[in-house]
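Heads up, one of the protein chains got dropped from this complex, but the rest are sitting where they should.
Entry: chain A
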């Protein structure tokens, strides 16, 4: 590992002109009266980049995405999208600022057709020409969506449902897509397809913040990797370098990350 950057980083000044599409600065967040899950977390997602969050179970990976998409309000810290402060806004406002969130597990509307699912992705759009243009775009990006257009989404395979969810989230032309464990429950071949789609999204100009249990596979796809532990980012660096680091591999990409991380922290 060349240059591990210790976290939390000092909050930077005014965020405009940093080139980051999404910035979470010094976020503290938790659920109800339970202890904080995120404790001073800072993450930056530049344009057309895949940033991958890895870390042991319970490190707060999914919570980061919930805070970013407005499902969970942070107790403190700031959220910037394209340099604009959107801290404390709900999911609807976050969506209109250019953030789309694809949830963990299956979140298609099972009793609706693929067409209804994808068109509901454009729920906030009123311009019919724009919607038609986006439909053509997502059908081109995810051919399976066009092929299964009239079928009930709940009847598709796990990997196909994931692509419908991706397509749905891209209907509003988001700047940043948050992906929560897209490979969960998928076989290795389908996982490979899903990661290829992640790369295609990036190549189409979308920034991706990816959370993955399958850390090694995710870091192979990502440009930047962040290692999250106990609610903070411990290391940020080029994904390739994190993969090649033997110590990190032992701690986070091997089989027993949680205990070793805790020992290290203690």
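Assume a contact is a pair of C-beta atoms (placed from the backbone, for glycine too) under 8 Å apart; a residue touches a chain by one contact, two chains touch by 3 or more; residues count from 1.
Basically, contacts and distances are computed from a predicted model.
Its record in UniProt calls the unshown chain "Branched-chain amino acid ABC transporter permease", which is the match among "histidine kinase", "Branched-chain amino acid ABC transporter permease", "4Fe-4S dicluster domain-containing protein" or "Cytochrome bc1 complex Rieske iron-sulfur subunit".
Contact with the undisplayed chain is limited, among A:25, A:69 or A:183, to A:69. Per the touch definition above, the residue from A:47, A:112 or A:184 contacting the chain not shown is A:112. Of the candidate positions A:40, A:77 or A:121, contact with the unshown chain belongs to A:121. Within the complete assembly, A:100 is the residue of A:100, A:156, A:179 or A:233 that touches the hidden chain. Although one chain is not shown, part of chain A still touches it, namely residues 69, 71, 90-92, 95-96, 100-101, 103, 107-112, 116, 120-121, 123-124, 154, 165, 168-169, 172.
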